[in-house]
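In what follows, a structure is listed as structure tokens, so that the remarks can point back to it.
A single protein chain has been omitted; all remaining protein chains appear in their positions.
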Amino acid sequence: MAYPEKYKYTREHEWIEVAGNQGKIGITDYAQNSLGDIVFVDVPKVSDKVTKDAVFGSVESVKAVSDLYSPVGGTVTEVNETLKDSPEKINSDAHGAWIIKVELSDPSELSSLLSAADYEKFIAEETGN
Amino acid sequence: MMATTDRFTGTTRKVTAHLTQNEGLSFEKSSPGKKGYKLAPLDVPAVDAAALLGEAVRKDEPTLPELSEIEIIRHFTRLSTWNYAIDLGMYPLGSCTMKYNPRVNEFVSRLEGIAEAHPYQPESLSQGALGIIKLLQDCLMEITGMDAITLQPAAGAHGEFTGIMLVRAYHQSKGNPRKHVIIPDSAHGTNPATAATCGYQVVNLKSNAQGGVDVAALAQMVNEDTAAMMLTNPSTIGVFENEIHKIADVLHDKGALLYMDGANMNALVGKTRPGDFGADVMHLNLHKTFSTPHGGGGPGSGPVACKKTLEPFLPSPVLKQGSNGLLYWDYNRPQSVGRVRMLYGNFGMFVRALAYILANGPDGLRQTTEDAVLNANYIRRKLEDVYDLPYSTPSMHEVVFSDKRQTRNGVKTGDIAKRLIDYGFHPYTTSFPLIVPGALMIEPTESESREELDLFIDAMRQIAREVEENPELVTSAPHSTRVSRLDETTAARKPVLRWQAAGASEAVEIDSAAKEW
Partner (left out) sequence: MRYLPKSDTERIEMLREIGATSIDDLFSVIPDEYRLERDLDIPRQMGESEVVEYFKAAAARNANGYASFLGAGAYRHYRPVIIDSLVQRGEFLTSYTPYQAEITQGTLQAIFEFQTMICELTGMDIANASMYDGSTGAAEAVMMAIRVTGRDDVLVARTVHPEYREVMHTYAQHQGHDAREVGYGPDGRIDLAALEQAVTEETACVLVQSPNFFGIIEDIPAIAEIAHKKNALLIVSIAEAVSLGIVRPPVEADIVSMEAQSFGVALSYGGPYCGVLAAKEKYLRQMPGRLVGETKDTQGRRGFVLTLSTREQHIRREKATSNICTNQALVALMTTIFLTVYGKQGMRELAEQNLAKAKYAANALGKQGRVLFAGTPRFHEFVLQTEEPAGQLNARLLEKKIIGGLPLEKWYPELGNATLWCATELTTKEQIDAAAAVIAGAPVAVSTR
């Protein structure tokens, strides 16, 4: 699976795609693959605040729960409602199925995130390959 | 058994397929007007419920089945035949201690003066019940080496909750409840859940290379904010913490307490006592060590035993004996943590546990422990050449293998477990403890004869060979059951948690607005 070059990544396996002041956040293909079939996505409400590196929700498979960490701080502007009924979209298209959109409060936070190449190197180390 | 290929397929010596009956839900079998009951005629004037209750009268008719007695008997008997049970064979679930449930326990718990005793009947008319509680308490204190006990908690996890509240009350009485509880990463999930429920932060302690407590790391971690450490001994990999007293000393030096999870007490009874090796408070699972039935997931009973220093904080009421010899409940407990359950606990389970202790005596209990440890070591010896043993430390009552060798062929512990079903055994515990990736956790208990153990070992060895030569057979198991590999994903995505009269069951809509956990 290719990791889109235009996304930035966290060591907690989230990605963010930024356009202007808006960011779309999802989880990586690596993350969905290690979780297995996703059955539920727990998300914040529109206008909730999120903080960089803090938990904003969780994804659940049948036998595991994984917290979602926000790559940036900001305010939630939209929640992907289709995931409520079809959480499996994350399994089929992790890099397309965004979870929340946020308005960034401090775009400089992006600089600490990983590039696609760095992230791929990071997961290679994590899996010991 | 499947013979789709000519590759190796094991021979199931323990079982032969036989027919089971199909059976729908009771609601689907119901038809209006049938009855399975007959009340005695009313010997007082009948009443007009609507007039008496007014707005509070029930107007709708709940959908309950309407069936005759023979249909009800068949319904539940048919369902029962779909279950595996200890009465059918070995149940090697690690950490669950699935031992024989003696039938005399069931018999005595149903004696009229016991089963029909009302919890609020006068103490003068409850001396038999109180005597049973007293004797069981005395036996359990002697077995654990503790000074005081409460039988009130309804299950093991409830006992943990009570035990950690005792810890909290103890520290509180010294002016500061303290902040965190240390829990090894090998612990059962109830331990951290309990500590959090009691308002403590959980500090995880990484196990050492032998799967035990790293005493040096622990010493670094313990400070004046440490309320307690929750320790399972023997640990969840079946290993006795031989540095247990150092662990207790490290904690006690900083004023912290040692909580012992008694889940694995079946390895210790009559051989060593937690109270002697430094534990301050512990719970017991009567449904594990003391043979009360699991019943498909309860009822349990989780007595908590403790040292004298914690006695003032025990849940109210506490059983006392008056100078006249009569037993009574003492409710005057100013320092008590309060009640954790109404009344006195799962008394019916006390009766069964005491019957078990009396039928065993000191010699029987010791022999029980020895046989449990003997059986686990026998299995270990007979399987260690085909399954990977991640920790070579001596095993007590259970042995933990890993699926490391089998994963090379794409077969995981869960697959081997499912394949065991085809061989006529309940699976062992899979994927626990978490410190062993792909764990196979096997606890035979003392209740297995050598013949049954040999059948199990034979099954496990045949499966290991199937993994090498015919792995798809294992990954698609079980092949002999009424249903196979149920779709848990859909069950969780679109939950159907009740039958609906319309026929088609509807999935529940989940509102994610209710979110904090």
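In order of appearance the chains are A and B, and numbering begins at 1 in each one.
Criterion: contacts are C-beta pairs under 8 Å (C-beta built on N, C-alpha and C of every residue); 3 or more make two chains touch, one makes a residue touch a chain.
Keep in mind that this is a model prediction, so the values were computed, not measured.
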Can you tell me which of B:A154, B:I182 or B:V400 touches the chain that was removed from the display?
B:A154
Among B:E142, B:D253 or B:D330, choose the residue that contacts the chain missing from this document, as touch is defined above.
B:E142
Where does chain A touch the missing chain, residue by residue?
39-40, 42, 60-65
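Quick note on the criterion: only the chains that are shown with their structure count from here on.
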Using Cα averages as centroids, what's the distance between chain A and chain B in whole Å?
38
Where on chain B does chain A make contact in their complex?
488-489, 492-493, 510, 512-513, 515
Where on chain A does chain B make contact in their complex?
37, 39-45, 60-62, 84, 87-88
